[in-house]
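Of the protein chains in this complex, all but one are displayed in their positions.
Labels run A and B following the written order; every chain starts at residue 1.
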Amino acid sequence: MPTLVSAEKVLKHFPIGGGILTSKPTGWVRAVDGVSLSVEKGRTLGLVGESGSGKSTTGLLLLGLLKPSGGRIFFEGEPLEELLRRDPRRFRRRAQIVFQNPFASLNPRMTVKDIVGRGMKLHGLVESDRELDERVAALLSEVGLKEEHLNRYPHEFSGGQRQRIAIARALALNPEFIVLDEPTSALDVSVQAQILNLLKGLQRLRELSYLFISHNLAVVRHMSHEVAVMYLGKVMESAPKDSLFSDPLHPYTQALLKSIPKISFPPEDIEKKVIEGDIPSPVNPPSGCPFNPRCRRAVDICRAEMPDFREVMPGHWVACHLV
Amino acid sequence: MTKESTKRPAHAAWRRLKKNKIAIAGLFIVILYVACAIFAPYISPHDPTKQSLADSFLMPNAEHLLGCDEFGRDILSRIIWGARISLLIQVSSVIVALLVGISLGALGGYYGGKLDELIMRFMDILLAFPGMLLALAIVAMLGPSVRNLIVAIGIYSVPQFARITRGAVLAISANEYVLGAKAIGESDLSVIVRYVLPNALSPIIVQTTLRMATVLLTASGLGFLGLGVQPPNPEWGTMLSSARMYLRSAPHVAIFPGLAIMITVLGFNFLGDGLQDALNPRLKE
Partner (left out) sequence: MGSLLEVKDLATYFYTDEGIIKALDGVSFSIDEGEILGLVGETGCGKSVTATSIMGLIPSPPGRIVRGSILFNGRELLSLSERQMRSIRGREIAMIFQDPASSLNPVFRVGFQVAEAIWAHLKTPIREALLKAAELFGRVNIPDPLVAISRYPHQLSGGMKQRVMIAMALSLNPKLLIADEPTTALDVSIQAQILSLIKRLQRDYGSSVLLISHDLGVISTMAHRVAVMYSGLIVEEGRAEDLFQKPLHPYTQGLLAAIPRVDEDKSELAVIEGTIPDLTNPPAGCRFHPRCPWVMKICEAERPPLKAVEPKHKVACHAYAG
């Protein structure tokens, strides 16, 4: 499978503090700390992690909406930096994003037509206002909305419908790659199913490549072909979906999978499946493997050295000293 | 869980405003004031500058509803024409302040960092002067004239608008639709003008209304001190200033312009507070 987007040891550190008089920052948030991953053409890479794992930041880096502090990102083999310098607008057409919160991701002062059509207008993809109307109406019907919604404002829609508008907006420029940043986390389960099915259908139809970011492992399992697990700015494990869910190798992945409350009978004993301790702050991450303070199997080397991210089976990568 | 109105947000705000009796009273006063200013030539019963010494200090009567001043000029007519000058000063100086303040606030809030620090510290310096003193200094420097008054009051209102805009821009920039706009390739200017500022309007509208009241007070105050509109032009503060000498013998000459200032300022404040509640319904709950 050819690769569409890839990241090599990408870093993003945000400065803390530093004003007009004190130009030196007082510290760094290591939001993304050496992430390598790749999204294949027409496929979905699921990116899971808890808060502070840096998964959303990674998404913005791949879109060029944030500048990496280090490492390299490639888009169809070309360095992203180069693409953005040569023709930033052209790149914008190729990569788009759908956000988590449908109540904050649509401009409340714009009509649906403006929201969805703005990109096409901006990039000169339509000749006339009538053509714009037609194109937007076609996009709306593709995401399951009606033409009569064209001149309404976002507040007139439910959360699920807004997310459909956001998807239409992302599709308007006919991109190859879409970052889906927790696209269903704010939705009810019955609506979530509709949106997930829609996204899968669109992927088949338009041969889209997705980076699907979520904290919900069940949703990631349903949506992804490959999965990467992040913790405190680092990828701990990445593998084809089946291999990751049936044979997780990293202690963090294993514990995470166990600690999800499942529908089962007899009910599982949640008390036996707990990962102890709090998630450390990315401002001051633990030395060595970031998971070591919570890892039951941690040994001395885990506290001293960050393990390499190694391919232990074909396509199955792990960063753990003990594997 | 309440069902959102299917109309645009402005309709919902108007509906909430209509329920607020004090705000409607304020709106009524403001409309009356603006109408006086616009239609002064048609509704004022007499020429505001025509002197008639025989009518000096005339008490209110059927011919002169609010009486006459020391030169026998009709006070009602002078108040009506005074509204015209005050409104001109208010609108022009607030427009100056809006243009400069919104630009500076939006730049600072949107770009942040050093530029923001620089702009906001400069605003702090402006704010550190007692407002009246700043306007006073500017007028004293430039000389008293309506144009200079507008410039002075405009400058002294800039920090308020810059601060309010910056706060709103900071809050709005955190919304995902701003990032989404960048993702489709909008330029920074376009992001600010199309996505950020339209959503920052509510606090700016409220601040503009409230500021109208302050500006009127400042203009009248400068007039009172002799640095505002020069006689014989009928400006309320100037009227009050010359009337104060006859306060004992002919109090009505001072009372009516004073009342005009008070009622108009109250009107703008009532309306501003009402708008605040109507545009930000959550704040009130």
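FYI, contacts are C-beta pairs under 8 Å (C-beta built on N, C-alpha and C of every residue); 3 or more make two chains touch, one makes a residue touch a chain.
It should be emphasised that the depicted structure is a prediction, and the values quoted were computed from it without experimental measurement.
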Residue of A:141, A:158 or A:284 in touch with the missing chain, whole complex considered: A:158
Which of A:26, A:151 or A:197 contacts the chain that the document leaves out: A:197
Candidates A:83, A:97 or A:256 - the one touching the absent chain: A:256
Hidden partner chain, touching residue among A:188, A:247 or A:308: A:188
Where the missing chain touches subunit A, by residue: 50-51, 158-160, 188-194, 196-197, 200, 215-219, 221-223, 245, 255-257, 259-268, 270-271, 273-276, 278-279, 294
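As a convention for this text, only the chains that are shown with their structure count from here on.
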Contacting residues of subunit B [partner subunit A, same complex]: 4, 6, 8-9, 114, 117-118, 121, 175-177, 179-186, 194-195, 198-199
In the complex, subunit A residues that touch subunit B: 19-20, 60, 63, 65, 88-89, 92-93, 95-97, 99-101, 104-110, 118-119, 122-123, 153, 155-156, 166, 169, 172-173
